[in-house]
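Here the complex is missing one protein chain, while the rest keep their positions.
Moving on, here comes chain A:
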Amino acid sequence: MHLPAIIPWGAPEGFGKQMLLILLSVLLISWFFVAAARRGQMVPGKLQFLGEMSYNFVRNSVGKDIIGERDFRPYVPLLFALFFFILVNNFYGSIPLIQLPTTSHVGTAYALAGIVYVTWIVLGLKKHGIGYFKLAVVPSGVPKAILPLVVVIEIISTFLVRPVTHSLRLFATMLAGHLIIMLAAAGSEFLLTQDQWLLKPLGLLTLAGGVGMYLFEVLIQVLQAYVFTLLTAIYIQGSLAEEH
């Protein structure tokens, strides 16, 4: 997809609105958590409480519950960074005047899912050696006769389809939300500017529906960030587990 340039002069090729928003999101997230963690007090203030609550959410309900009490600690930073990076980049879709979720560009989603893909394969290889591939594609307790079929399906679903769906899930939902809001707005404009008076109430209806979708999008944005992080935790857990 072509990225429209926002800085007309001196900008490197392909530096568009999305790139600027990603840089802004990194700044925003680091600013927020540095400010929240700077003056740690026994009785937390509002900012500190918000920071601790969001950290605890990722640490406990994603990291600890999925990967397990024993070895979830090294992966908390990855999960935490992923969750908030995606969350802020999704929220851009619902902030007036910005209204462009960075993750609705497929490159962002590919990059994120690529990092996760490399991570869980490397973790599995580290933990089990080269036998990890056998562990990952040969399920236990399957009769020998249908094993060739199952192994082929497992190879496709684990190593080929998994990263694709992981990235496209995020990208497709964000793009769809973006398109729906745009469609509702364009439809309302078209209907409201028609000469026929019968069409004007319909324009108001689409406008109301568009606002409803706009609010519904916020829910989807949080949910997609959660699902992406949860799947990351599940994949990591799967490559650390002893048995398939």
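Methods note: a contact is a pair of C-beta atoms (placed from the backbone, for glycine too) under 8 Å apart; a residue touches a chain by one contact, two chains touch by 3 or more; residues count from 1.
As a convention for this text, contacts and distances are computed from a predicted model.
Per the UniProt record, the absent chain's protein name among "Cytochrome c oxidase subunit 4B", "ATP synthase subunit c", "Molybdopterin-containing oxidoreductase family membrane subunit" or "Iron ABC transporter permease" is "ATP synthase subunit c".
Here the missing chain is touched by one residue of A:81, A:168 or A:207, and it is A:168. Residues of chain A in touch with the missing chain: 61, 65-66, 161, 164-165, 168-169, 172, 226-227, 230-231, 234.
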